[in-house]
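The other protein chains are all here in position, but one chain of the complex has been omitted.
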Amino acid sequence: MANDTEKMIITASRLLPQDTAVYVGTGMPLLASVLALNTHAPDLLLVYEGGGVGGKPTGRLPIQVSESLTYENGVTVGSMDYVMSLAQAGWIQYGFLGGAQIDQYGNLNTTVIGDWEKPKVRLPGSGGGADIASLCERTIIIMGQDKRKFVERLDFLTSPGYFDGPEGRAKAGLPANTGPYRVITQIGVYGFDEETRKMTLLHLFEGYTLEDVQANSSFPIAVSEDWSYIEPPSAEELETLRSLDPDGVVIA
Amino acid sequence: MANDTEKMIITASRLLPQDTAVYVGTGMPLLASVLALNTHAPDLLLVYEGGGVGGKPTGRLPIQVSESLTYENGVTVGSMDYVMSLAQAGWIQYGFLGGAQIDQYGNLNTTVIGDWEKPKVRLPGSGGGADIASLCERTIIIMGQDKRKFVERLDFLTSPGYFDGPEGRAKAGLPANTGPYRVITQIGVYGFDEETRKMTLLHLFEGYTLEDVQANSSFPIAVSEDWSYIEPPSAEELETLRSLDPDGVVIA
Amino acid sequence: MLSKQINLREAASNVSDGALLALGGNALHRSPIAFVHELIRQGKKNLSVIKTAGALDVDLLAAANSLDSVYGGYIGFEMFGLAQNYRKGVQKQEIVAHEHACASVIAGLRASIYGVPFQPINGFQGSELPELTGQVKYVDCPFTGKRTAVVPALRPDYTVIHVNIADEKGNAYIEGAVFEDLIMARAAEKVIVTAEKVISSESWAVRPQVPGFLVESVVLAEQGASPGSCAPFYSIDKKALLDYLKNPEEYLEEVREAGVHVQHTSG
Partner (left out) sequence: MLSKQINLREAASNVSDGALLALGGNALHRSPIAFVHELIRQGKKNLSVIKTAGALDVDLLAAANSLDSVYGGYIGFEMFGLAQNYRKGVQKQEIVAHEHACASVIAGLRASIYGVPFQPINGFQGSELPELTGQVKYVDCPFTGKRTAVVPALRPDYTVIHVNIADEKGNAYIEGAVFEDLIMARAAEKVIVTAEKVISSESWAVRPQVPGFLVESVVLAEQGASPGSCAPFYSIDKKALLDYLKNPEEYLEEVREAGVHVQHTSG
């Protein structure tokens, strides 16, 4: 049986198409991307935050995006400036994000809990988040879901989603055809309604109900008319994933 | 006996001190710099316009700054962006310039003869000239001298000298302690008076007179009180120089 | 993944009349001359070229009446003299010289690789260059108040670079000086790579600097920079260059008559 983390990673990996470039950060995104590379998307281009482009690590997973394994079989050993500029110039289609808080429009907070001036908890900060959120065509957000994380109002807007609705990104001057694409939690997969740009349930993991969706959110979540259950991880997916992280650094 | 070109190159090379960085373009500057490296300044750092840093070519001279020989024994094989940025950030002390026209304040034209809109002769353009002239602490100008080249008024100001006098560079917003240092022609070596920033004769090549200085200039040239003759090329200088350009590409 | 390798004729045919092209290499070194020859054979018109230091490439397009304008820092044949056909074109006001310096061309390309509309630049205070073709303007730095020169983004429709080795996926390797090729390859809408050798992507012994996903097509063009140099494979062919400078019409005639890319040397 797959655990929550494994299910989330496998579901994320399925979202990555062939022949696209994905900007890869540490942890679940790294595992999801390398899993896609090792299953359905052998030509997926991994652009590692640390500077590697096209690396196809073999054997155990590089647990951090700055590790030398992310350069294995790759094209370029660059700098973060290099890979960031690829996103800035519009070369990167997919990116992963996480956060301590998310709101119904997919805006994210990774900066502080509480007031910025006098924070209750200081978080790590944007990292590459603000940029990825601004510049990638489709961002995939992976995070745990509960009422404290799915909030009505962020304590700080680090990485922009759709701001306050369908016009938000254009008004802010962000590139067209960019924005949050999916949110993956332990409960299900969410998209953003084309009309309202509000978070909408698309798929549930088996074992969860529509009630769980709402019970674990401080904002109302619409449910797509044709929502469905997510196909459970195949034996191959699970086996490949576990071979990438044999010590259970991420998936344990 | 050394010819005019050889004398000018050798005189230029003597101006380059040890432990400094010099920005090197094609032709006489390249020969002068490599000659200095091979005589009195083995630790001179050559920064080649084409992207090489610290290259110490052996054997025959790289006749063009983009040639692979300029990387020999060097540190960095960069881009022009890289070496230009070194000048832009103030890392380069010495630079060489040439030009089709020069005025009494050391301003240079490498752009057009005649009107820019309807040129009589279109010249190659700035290249790295405008930048070098703007950013290096001391620029050394090497060019032939006659009344058509030493002009009262440039047809076009490509590379700034002292503009119209001592305040010119500061007014334009150029970095302090930068500007033309010496002009070397077949007749002699000129500096720029600290008070007036006008071109002033410092040294004559043997065989030339103070009358030759003025007879070959359209603007008046002051003569330094303690002007002197230039020490002729030593046998070692001449031998080393000729070994660098055995085919006489530059010095013939 | 499908191979991106096509032939020179197909690659050049993708370039429309009126296109804005960035050409790799520097002066007489590693310029995409075979590609320029093919543009001339196909009779392209009204091209504009971005190049830090141009020589034969720009002059050939001028001689063939294919050139409308140049965003360039330096156009000339270094110690071989002036670029005579470019020079005449500008003098006859048939070619527009968008007055640049090498560094401002690079800064404009750099704006494109960072997805911003302009770049500040140090070293343009005082030159008459800026005012003449609107390539430099000034803004006040909002942090320091300092008046700062800025240049607009240069975004080529196509960048064409000639490299030592490429593979069928578009990954490309340059030996020695990369010049502005790596910046040009990221600044453009589309990228064409011509290469002395095309290898399988499984057989790299060196690490390519241009990632294939930036590249639209790859072309095998042996001696593709000749009569310029492509280190370390070949040096400048001085005789062919001097012949060109003496009689460009004859050179053009040979290019056109060849019909396809031939390994152009004077030998």
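Think of it as A, B and C in the order they're written, each chain with its own count starting at 1.
As a convention for this text, a contact is a pair of C-beta atoms (placed from the backbone, for glycine too) under 8 Å apart; a residue touches a chain by one contact, two chains touch by 3 or more.
Keep in mind the model is a prediction, meaning the values are calculated, not measured.
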Using the contact definition given at the top, list the shown chains touched by the missing chain. A, B, C
Looking beyond the chains shown, say which of A:Ser13, A:Gln93, A:Thr111 or A:Thr185 touches the absent one. A:Thr111
Looking beyond the chains shown, say which of C:Ile121, C:Val160 or C:Val255 touches the absent one. C:Ile121
Looking beyond the chains shown, say which of C:Met79, C:Cys141 or C:Val206 touches the absent one. C:Cys141
Among A:Pro42, A:Gly59, A:Gly125 or A:Gly207, contact with the omitted chain is made only by A:Gly125
Mind listing the chain A residues that contact the chain we can't see here? 26-27, 49-52, 63-64, 66-68, 70-71, 77-81, 84, 87-89, 111, 116-131, 133-135, 156-160, 163, 168-169, 172-174, 249-250
What residues on chain C make contact with the chain left out of this view? 107, 111, 114-123, 134, 137-139, 141-144, 146, 148, 150, 152-153
Missing-chain contacts on chain B, rising order, are 19, 21, 43, 45, 53-54, 75-77, 85-86, 88-91, 135
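Rule of thumb we're sticking to: only the chains that are shown with their structure count from here on.
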Would you mind pulling out the distance in Å between where the CA atoms of chain A average out and where those of chain C do? 39
Please work out the Cα centroid separation of chain B and chain C, and write it as a whole number of Å. 28
Centre-of-Cα separation between chain B and chain A, whole angstrom: 56
Sequence positions of chain B contacting 2 or more other chains: none
Taking each residue of chain C in turn, which ones touch at least two of the other chains? none
